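Missing here is one protein chain; the remaining ones are kept as they sit in the complex.
Think of it as A, B and C in the order they're written, each chain with its own count starting at 1.
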Amino acid sequence: MSLPNVTKHRQLGLMDDQVLKMYSVMVLARKFDERATLIQRSGKTAFHISSIGQETAQVAAAFALEPHHDYFLPYYRDYAFVLSVGMTVRELMLALFLKAEDVNGGRQMPGHFGYRKHHIVTASSPVATQVLHAVGIALTAVMKKEDRVAFVTFGEGASNQGDVHEAFNFAGVFKLPVIFLCENNQYAISIPAHRQVAGRIVDRAAGYGFPGVRVDGNDALEVYRVVREARDRALRGAGPTLIEAMLYRIPPHSTSDDDMLYRTKEEVEYYKEQDGIQHFRRYLSECGVLNDEQDRYISENAVREINEASRYADQAPYPAPEDAMRHVYAEDGGGV
Amino acid sequence: MSLPNVTKHRQLGLMDDQVLKMYSVMVLARKFDERATLIQRSGKTAFHISSIGQETAQVAAAFALEPHHDYFLPYYRDYAFVLSVGMTVRELMLALFLKAEDVNGGRQMPGHFGYRKHHIVTASSPVATQVLHAVGIALTAVMKKEDRVAFVTFGEGASNQGDVHEAFNFAGVFKLPVIFLCENNQYAISIPAHRQVAGRIVDRAAGYGFPGVRVDGNDALEVYRVVREARDRALRGAGPTLIEAMLYRIPPHSTSDDDMLYRTKEEVEYYKEQDGIQHFRRYLSECGVLNDEQDRYISENAVREINEASRYADQAPYPAPEDAMRHVYAEDGGGV
Amino acid sequence: MSMRKTEVESEMPIITYLEAIRSAMCEEMVRDDNVFVLGEDIGKGGVMNATKGMRDRFGERRVLDTPLTESAIVGVAIGAAMVDMRPIAEIQFADFIFPATNQIISEAAKIRYRSNNDWQCPIVIRVPYGATGGGGLYHSQCPESVFFGTPGLKIVAPSTAYDAKGLMKASVRDDDPVLYFEHKKCYLYISDEVPEEDYTVPIGIAAVRREGGDITVIAYGMAVHHALKASEELAKEGISTHVLDLRTLHPLDQPAILEAAAKTGKILIFHEDNKTGGIGAEISAILAERLLYELDAPIMRFCPPDIPAVGMAPTLEKFYLPTVDRLKKAMRQLAES
Partner (left out) sequence: MSMRKTEVESEMPIITYLEAIRSAMCEEMVRDDNVFVLGEDIGKGGVMNATKGMRDRFGERRVLDTPLTESAIVGVAIGAAMVDMRPIAEIQFADFIFPATNQIISEAAKIRYRSNNDWQCPIVIRVPYGATGGGGLYHSQCPESVFFGTPGLKIVAPSTAYDAKGLMKASVRDDDPVLYFEHKKCYLYISDEVPEEDYTVPIGIAAVRREGGDITVIAYGMAVHHALKASEELAKEGISTHVLDLRTLHPLDQPAILEAAAKTGKILIFHEDNKTGGIGAEISAILAERLLYELDAPIMRFCPPDIPAVGMAPTLEKFYLPTVDRLKKAMRQLAES
């Protein structure tokens, strides 16, 4: 394979160290996820919901945004995303182990992200509610004349909830700076996308008068490019963009799911081959940005970080029982 | 203006007496509506919500369907529609006057149609809920292998409710025999369509993989044609159709609304000129289907029917107070 | 009907309940740039005139006409509130709040708790409720009990112009989500003295509206006025009624409820919402748990029957809605029991 004179990432304005960083986060997320699955299997934790197969798109999207400035409303698979915008593996492990030091105080299931200092908006389990919150945050940016976007993700199953339609329409009417990213991983638990989604999600944008872009979610630089463009549009005042990233959920829905009830090993194996992280690794090697030694170093670093974090989180104390009573309302009464 | 050899309605398979009947119902609906407004102004009734400006499309759509066979889920402006599928002026007057003999027993606001014997499904006030019911009825037709469609209407404001999206998707996934007709009358109370609807409603259909058709709601034969086609598609098993009929609401939102707060007299006057009933009358005269004498006869008939109906309804008794307690549940307990 | 007797030297203007709500919103918008209102048709003033004139004064950004989508109205408001805005969302009629239930119960109510205090959601949702006559099944409902008891939510329901204004201000300034139930019948029917200067009415505090020794009536919203009227008339028959106006429905002012009940030992709870599962049930349960030995009669509830809502026909309406006469009968029975 011959290389172009200027590498694709440079054409997109990405420096070598940035793509290396992207790659490192993908590796870190993957390894975190594998570890979390192992920890769950060992019985140490109750539940894990995995992002394997979706990291490439998540990291690429995140790098097209402005951490600690834009607002982020990730959904429960967005481990790689939240690692890209500031969360640490230790923070993720504390959530997994449900410890007091977890920002959510061990209250929420793992995968329910939220961290004000990282501009990650608190998430619940009912799918798609956050899409409207993103619109409200985008509205605020316009009202306050702030140069930022709200970025929200959701699955293709969740995309069918009424709230998504209301959000698209609201954002379209007011041309708000919001980016809707649907991570279409082909399944909503057991339901394949063709039984879940009529038409194509990407085509829904046209009905609200804003652009819809479908992108190969395993192609990091393409995802980066379309999110970047969407952000530019948003900041220009040209309104929202819907991006549909085509992906595949490699693991079962969660540690409680048996995916062999509704799909075949062969299908899963086929998609494993398409792994976006491996694509990206090959691209980086071909560009000369990544060599085997660096790659090994990145992996080892990730493993070390994960080891330390899981040890730390395992040993950290649980929340005090009576802390359950706190924060139903503002502690000072919230009033005047 | 020269006539084609075969009149347009004949090309569409409509006999002369059918188009005359269509015209008569339009006239009847218009006159009913004008009377209802007068009655309300006189203080005899509390409330009226008008269909003036939308009758043409409503009647044309109804004539493309199969009364007492298909199921109908009209919204509150569909007076002309319900008159086309079997309701009588007397029934409408009983509802307006809130009398015991009204099928709803005087419980509901006027305009909340529902009549099982006419296959008119009971309606509530929260907009757009009925769109999902239509999908459920269409699903039933498929399950029971019955050759019928569900036909549902809603305003362009209502089209933005989450339920509409969920209905479109559900119907699209299962290719159900349902026809969605949006009566886009340019306003949702005070909000003009461009501040209410992002993009074009008709374009939303494509996002669910079924056809969307925009039609001039003042053109009776065009509306008839597209609804007929939608019905044929539905019965062929080809799935739903979304039709957006472009209309204009001539009166204020309801008798409680002052429309001069948000639009001009000139705008309203302009649209009054586009009246579909007058268009249709001219067309019928030009075809030689309608002459002045017949026209007068149709009007007089309508007025007579309305006079009798309003006299009857005015004199009819109110529901007995304690009837309020009935029918919360099936009277025999509903159980086993 | 006027709540407070005008004293001779009083200079306070008397305004309607509706004006009180509007002036509170306006003053809060002047005080704090982060306050804004959103809802259907509010630009033209709203279908009830609550926001009349506000668009001209504050611009269409801060008096935001939204699409016809209640879940979006609340969901967008939540998003804005999480990044420090103070939205006041209008639901056009209480009957149409249900599409927003998920955003209210799953989101607004749980944002602080689930994030362990990392995020908060200071929204106000205005909910015009109750029957005015001529509204029928879907323009008259009292859905407060659907949301009552949801930890994380606050619910207020003023009965006077004074409280309407003070509770609106308190709600806007409160750091937690508040459902603001405004009774549509009170809008123009109720007027009373409202100070010109800034004040708030604290959330969570009930008010004694009338002192009495024979029976205690506990009510909120329009029911308070019926109760006062009935009390006045019964006073002529020698029955002395103590009237407590809850003002805040959630969390309930338990000390005030206990005190008002203890005053007479004979309690009638009165609301326009259906009896079964209404807020009256909780009040009764609190009393049965904490004040049993001071009760001199069964705790009575005077509420409309358990049917979906008021019918449109005048006969049905009259049958359903509480009247002062029927209320008096219930009060008299209790007094004589």
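Brief remarks on what is shown
Methods note: contacts are C-beta pairs under 8 Å (C-beta built on N, C-alpha and C of every residue); 3 or more make two chains touch, one makes a residue touch a chain.
Treat the numbers as computed from the prediction; the structure is a model and nothing was measured.
In the complete complex, the hidden chain is touched by one of A:41, A:68, A:117 or A:195, namely A:195.
Checked against the hidden chain, the listed residues B:55, B:78, B:163 or B:244 yield one contact partner: B:163.
Contact with the omitted chain, checked across C:86, C:110, C:154 or C:328, is made by C:110. Even with one chain removed from view, subunit A keeps its contact list with that chain: residues 46-47, 98-100, 105-109, 124-127, 157-158, 160-163, 188-191, 195-197, 256-257, 261-262, 318-325, 328. Taking the complete complex into account, residues 95, 98-99, 101-102, 105-106, 109-110, 113-114, 137-138, 143, 145-146, 148-152, 250-252, 274, 276-282, 284-285, 287-290, 292-293, 295, 297-301, 306-309 of subunit C touch the chain not shown. Mapped onto subunit B, contacts with the missing chain fall at residues 71, 102-105, 107-108, 112, 114-116, 121-122, 124, 126, 129, 131-140, 142-143, 150, 162-163, 166-167, 169-170, 173, 326-331, 333-336.
Here is the rule we use: only the chains that are shown with their structure count from here on.
At the far end from subunit A, in terms of centres built from Cα atoms, lies B. Distance between subunit A and subunit C, defined via averaged C-alpha coordinates, is recorded as 42 Å. Centre-to-centre, using mean CA coordinates, subunit A is 46 Å away from subunit B. Averaging Cα coordinates per chain places subunit B and subunit C 38 Å apart.
In subunit C, the residues that touch at least two other chains are 67, 69, 71-72, 99.
The set of subunit B residues that touch two or more partner chains comprises 160-163, 195-197.
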